[in-house]
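Below: one structure, written as structure tokens.
Only a single protein chain was left out; the remaining protein chains are all shown in position.
After this line comes chain A, so read on.
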């Protein structure tokens, strides 16, 4: 590859994909129906494929995934949030896949990330569609499903401001990206007869911390589970 890779940018995008992939894989054996079990695992697999390519741009993919400490990860705090109930996971998918789709679209002409972005955006379009369909179904469903979907969105809303803090090495119009994202998720939330959460999306409490290596409490436990096999048996293979 002729263009120089910005390692920080590759880690930011790669860690988003890796961490969300792991969270979704945690649903294996727990999804409400078999089709969803398969769907979430498929989405996790797409994200893992993206993560492998992105992390390989920054170094050795296995070392980066399995041997980095928590503070060295550059993913958004949104993607590390625990799965919660199914509606909570769908809320996280809606907020993130919409962002990732528009982000990859905007990176189509990038000399470094363009080839991956053009390829992956087609996969992410299916992830976004899946999340939208479920948001509509749960939001415009029973009182119980609507309540759960709303609580999921409310709980995760404060993590969405961080997505639009500029990442060094990605030449993008972040403000335009945010406007597109907000218009898209607002339309889906309203169609689903839900409320757009009213709380703040930015501010002192957040400080774009995930991209700077500051993570929320549950992330350490997630990493411990993700990394323990590799760390317990260094160099093992099958």
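Keep in mind that, in the parts below, contacts are C-beta pairs under 8 Å (C-beta built on N, C-alpha and C of every residue); 3 or more make two chains touch, one makes a residue touch a chain; residues count from 1.
As a working rule, contacts and distances are computed from a predicted model.
One chain of the complex is hidden; its UniProt record names it "Phenylacetate-CoA oxygenase subunit PaaJ", one of "Allophanate hydrolase", "Phenylacetate-CoA oxygenase subunit PaaJ", "Multiple sugar transport system permease protein" or "Chemotaxis protein CheA".
Summary of contacts with the chain left out: across A:47, A:64 or A:226, the touching residue is A:47. Residue-wise, the contact with the chain that is not shown comes from A:119, picked out of A:119, A:137 or A:231.
Considering the whole complex, the residue from A:35, A:143 or A:217 that touches the absent chain is A:35. Interface with the hidden chain, as seen from chain A, comprises residues 35-36, 38-39, 41-43, 45-50, 52-53, 114-116, 118-120, 122-123, 125-126, 129-130.
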